[in-house]
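All protein chains but one are shown in place.
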């Protein structure tokens, strides 16, 4: 029997549950991936993490990540904690020779992220793999979109409209949480939602953002915390105007105040020969208009593609046409992609370096916002 | 200056208003049509019809249609009265040598309709033109649909799903009206809505319905009339299964009880190579899937076509792309088509004969409904 | 530690994969269900079933279902084979005291189904549970629909439009399969797709269908099999007009020839006060119009509900709002419901008896189709 790869997941709440689900199912849908063993789930509350480990199918639980990342029976460390601990855990795990998957954002600061990239590059030279969890790259419809754009199906991209709208803070009476404090969360809607959007824009267009303007807003500046009214120190919503290396312009809008939108990540990409549209609330669909209609425009419009055909990305692993996937399947695919990279000795994507690029764009948006929205360049590596 | 064609419209309520609008605007949008003169609007209530005539742009009003159809300054008689007077007016007008447009249904009985067809055929031999007002044939999206089907863009048609759903009777407290009495209305949802559906099915497929099953239902059997509770003697809803000459199967459902549907005429046509969809509530759109996706089905779905391009049917007469038409524009186009036929000396479509074919299908549906839904053949002309 | 329930799944192709996925995940999402052990996957091809068992997470595989159903370490027998073996396996498993889940249809004949119901009733008296796999009852949006209808939110239901359209046979060159032979498949689109539709109509309305008309069609009567052209002996498409106990009318249309529709199960339910709509291709959404708009109809329309809130049926077990479920989650919920019933000592739904009622309706449709569509009564139990 093939040697199993032992997995440790650090963190057991929302993301820990989603990643546990991925590890529990990845071999069943992708039989060519190396077999994994759900070894240990790690959290600070011994009792709670024990219960979660039992529920989600882990062999054991633990409270001390430092010892876990050193264990011989752990080959992959999957970091699902809040952003402020990513740097420390990832560096330790890479140093211990473990493959590492980090939930986005890569870290809470660009400086930390740069160190993590350096560590990942050094580790890769020793055959240790690392990746970041921009799971929406694994939505089959979005991977199809990226392929169609790369093939030139919509021509040269000029404009992108990108938004990620939620409404869980629309009610001013919603209470204070750690996510609304700058010291713990680093950022608000911009970091949480904008990071996905920036990554997808760069991923779909296969090119980096080079300049940005930004505008941030906290609509509800004070919320009720455990000890009474407290200042909200992160943004509720953010807007940006991004220019890519080729000169395409992407408008970005993210919000936690958009009443009625639960998880509305929407993208429209306009090329000189076609258009692509996507909405995460209908994640099995892609809107594609390719070509401008030929000699006449009589039969020219946007196609609604139900992305569930066997030759659509990753769909062969799942169900027959029309039998749709859910949000959590993207994590299964993400795990499969990481496992395949480990198996084949290649560097997984998205990499730490791609996570760093996203954070530099977010930093540029914040810098612009602090300067009345004046356009600023995104910091690039010296060698770029 | 070109001689003007004098028009008389008989009836001044809903349909009279829609037809008046058409005559008032037809030359402005279609400058190649023969010029018309809005001569006289006819109705039984002298005061009301005088007011309507002034409002809708008519030179004069009248109360006696028999004298109007004989006038020298009237060239076209447009019959917008309830169905029970169509037969008498149309025969008189044709006999007087006037071109005739009759609102659907052609008549309240097949026998009357047959006499009208005979009269129309005889009149046509003398250069007198006649047509029936199935205005939905003049929806540009539906004309495009017919053309695409005729060109084989969706292959051989096998199945049609056709429905026309309204909700103005959903409330059991809605009062009795003449439309709910068999003696005045002839039929309920079947005749009023089903006639449009049957005509469109035959028109889109370019072939007749040859057999039918039927089921009728009156959900609210008694309603409050002016003198207290009264029996509803027509159907509230109707269902049919229609087979066409080529063997295609069309399911039909019409209702005045479909809560939430205001004017929902929806059609789905499934061919062996593609599909077409339409909904009257979005009358400027057509859904088209042509072809099954070629070697792979990666980019294969239904296109949403906004039917407002200059090379779409009749659109050159109106506005630039994306500047949508309304329901009433179909009557303007209908008037233009009649005028062009008069001008060119051709027989307009849809003809009285086509109206008769529709009524024979409706009669077959009623016959089947009276026999527990057993399939019956549609009566055909001997020479067919 | 709680005693685990050992599960055996019989069959390892499409449905076997879907059910395996359910057993692998049910405890992780529903921690209050009794713990299960994926004991054995059963199939005729020893090598293939061994591979499938390994892939899908089973402890072992087997080829002889008769010995499996007798094993002490098997508590639940889940039958995912073609319909012609359901009867035999289910009776054996129930006789052996195992809880049984049978994929729909219950059996290939009404007679077999009646025997299975009798066996299930007898077994229930001994505490042995049984259920049938109408998994679409477990779509949260459809369960919400059922609840809203039961609460009277759309008033008295009058009309239902129900269709289940696929296109995998639209191409006449698609080859012959066992699904197109009456002896093996029992029925075509009617049994495969119509059974879901009939069950949902009865489930949503909480009442049985009492009469039916039917029409069947085989559009492509001959297809190429392994030995050359072969007759297709089941229907490609079916239509029915169903009347329920309360007098509501449901139109049914199912097809494997509806080009462009991959898995299009669509339902529209019209009540006298509101309307509900659903499409399986967007399974996380429900369209609801409740009430007719109050004093004015200014703000009255159909709401698009994204059914992913914590208080929506079963959603608390999964992800936050807007994080959508896929088709396969319905099987996880189905497994959970069965386990809860076993745990609580109640009879699961849908029961064998409910499966029998569906088959009697399908039989009535076929009987009507053989009589030119004449309406026939659905056979009922004597005590009904």
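Going in written order, the chains are labelled A, B and C, and every chain counts its residues from 1.
As a convention for this text, contacts are C-beta pairs under 8 Å (C-beta built on N, C-alpha and C of every residue); 3 or more make two chains touch, one makes a residue touch a chain.
All figures in this text were calculated on a predicted structure; none of them were measured in a lab.
Contacts of the undisplayed chain with the visible chains, over the whole complex, involve A, B, C.
Considering the whole complex, the residue from B:228, B:326 or B:345 that touches the absent chain is B:326. In the complete complex, the hidden chain is touched by one of A:135, A:163 or A:263, namely A:163.
For chain C, the residues touching the absent chain in the complete assembly are 144, 148, 153, 288-290, 296-306, 309, 311-312, 321. Taking the complete complex into account, residues 154-155, 158-159, 161, 163, 165, 170-172, 213, 215, 217, 219, 237, 239, 241, 249, 251, 253, 255, 257-261, 270-275, 289, 292, 301-302, 368, 371-375 of chain A touch the chain not shown.
By the touch criterion stated above, the residues of chain B touching the omitted chain are 14, 18, 20-21, 24-25, 27-28, 31, 51, 55-57, 166, 168, 261-264, 280-284, 306, 308, 318-329.
We adopt the following convention: only the chains that are shown with their structure count from here on.
The central chain of the assembly on a C-alpha centroid basis is C. Two copies of one sequence, chain A and chain B, touch each other mainly through matching residues, since over half of the numbers at the interface are common to both. Put simply, the C-alpha centre of chain A and that of chain C have 36 angstrom between them. Residues of chain A found to touch two or more other chains are 306, 321.
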